[in-house]
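Removed from the display is one protein chain of the complex; every other protein chain stays in position.
Note that the chains take the letters A, B and C in the order they are written out, and that residue 1 is the start of every chain.
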């Protein structure tokens, strides 16, 4: 358990909020795609921690950022956090996204809150000089975020929406294809959509490349001991909190 | 259920807080000694309402005041209320203190938080031109409150403390006796101490006067339907929330 | 948009305008100041016994995590008071009144029912499951045999349809429900409270005067819901579900699990007008789901 202090917690449209937290211990350790479990409030209601992907982190500043959708009891309480509030954090936990040795270009496909876990990966990869093709999908332009951060770190960003039909899998496939024609994609990462996961899997199979997906499941312990958060994989039931959340696409769709 | 808005909520020493609430509906109806049940927080933890005596009320201004001791989970939450917060109130409930037709002088004996329920009675009685002898007892001077309000409405106030031994029953009896010698006491009202209750009962018997005590019991419904809040009386188990909180001393000590 | 949504349900031939009623012991004449009784599906006053009784020594309540323990022990003014005061008071609201009857023997149950026959309450609920009466929290309703015997005896004299209220403090509640059904009960209601305990570590004493008491409130909802679901699969008679209901969503869970109607207990303590809120939330749910008749979702949980 680590204690953090809320620095900002603002609505950013689409029912999402962006929260920045000071917590040097987590900021120092966290890797792209990892998760932090928030005890949203003392006491027994709600009882369990809520898992959230880390959106961005700044090791020097000691800050960690989240983007979350306000849905149920827990996230409603979080929406009320104000700068200066202390929060109770557990993490970082879980497998991170790993860039392959020698990779020159990656694609990231995120949808809705699934975008969250991919943004720091995009930033890290671009920072290391890789080319990053980011496809961000959402119901409407309001449901997409992260473009600025990604672009400012030199990623190429495409936004696609349900509202205008551009988020259609076929269209996303076309964007991917076009990008591939401009230069081979070495790895593909996806989060937030089963359909996009399938697309990424097919794409990775077709071109013989590495692909990863980050999954969500309801959790209790968050650290791998209770086995409630399993997902079905080719290796049997695996724990999303410990064996994941990042899994090879082939284990999920294979 | 009535909705109130917190106007002030300040620590006043002795671990007590003084809270003023805007709630014209309650301010209009409430009678001296009645109770309001606060749902300190939405949700199921804590589950039940907390009962509090009304300390003062202002029918015109639409305000109701409380003084409460911060003890457990519920009152800790209340301690965090800030001006502007909405609160969920049920009440006023229960039997009020009643001034006897033709009474000219009353005595009130309050100890600790038990002082709360008596102050508005003292103010009302003094306002009607009765003489009011108030004995306020507490561990230390910090644990006594209400003097100013009572004095400004022309009550005679005695403070007695454990710290200097003045709260001793014998000493309180002396104060009462002395007051009686200055002019007959027509009614005696007590709250917050079994010992003072017994003293008041003995006094009332000795001088053949009316006496009342306000009792506390753990509650659930607060409106008289669940029968969990009973106290033993000469009439059997009676509900503190509905048959009380104010009972004739003779029913409790007789 | 739907024309009209019907919330009407039927319990043993008695039509209720909606499926929401109070749980016995959590509602009384005083409640009428806070809730419009004419809006309820039915009215269930506190259980009464043949003779007035004083109940257990205080303290009678202890708050627990998302729940509460009570050990009232059915303090009540007896049959006569029910007939002469409580019943007429509630009858004026024009909704079915369900007499909740508690007793220490078959004979007492029979005596009371014979008197109720004369007044024709809409339904009778046999409280064979109060954990606060016998020593050690035992209740008739914890034995299939005893339940069968009492229901059979009650049924032999009753001219009014019977609901048997079941205890959750059992290994297999379906067994008790089936015993009550085969003895002729017209419906079952479940659950009564779970026997529990709390200790004040400062005084090192039990928090309740009677040591143990009945646990109610949101804490018990998952167990109660499971029991309602299990019983609804097994019996043919209507099931009335209760245990921790405090919202329309809670009520709908019980209805989906197989309850024809629901009772609200501890929820009334938190908000004496909660049942009106629950009724309108149920209606909203049906409207949103485009369902015109609540009967369409009774037992409607989808199991794959």
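The criterion applied here is as follows: a residue touches a chain if its C-beta (ideal position, glycine included) is under 8 Å from a C-beta of that chain, and two chains touch if they have at least 3 such contacts.
Computed from a predicted structure; not experimentally measured.
When the omitted chain is restored, the residue from C:64, C:127 or C:158 that touches it is C:64.
Screening C:169, C:189 or C:260 for touch with the missing chain picks out C:169. In the full complex, chain C touches the hidden chain at residues 64-67, 69, 136-137, 142-143, 169-172, 194-199, 201, 203-206, 211-212, 215, 217-223, 225-226, 229-230, 244, 249, 252-253, 256-257, 285, 297, 300-304. What chain A contributes to its contact with the hidden chain is residues 1, 39, 44-49, 90, 217-232, 236-237, 242.
Where chain B meets the chain that is not shown, the touching residues are 44-45.
Here is the rule we go by: only the chains that are shown with their structure count from here on.
Of all chains, the one whose mean C-alpha position sits at the greatest distance from that of chain B is A.
Chain pair with the most C-beta contact pairs: B-C.
Distance from the chain B centre to the chain C centre is 37 Å, each centre being the mean of its Cα atoms. Of all residues in chain A, those that touch two or more other chains are 44-45. The set of chain C residues touching two or more other chains comprises 65-66.
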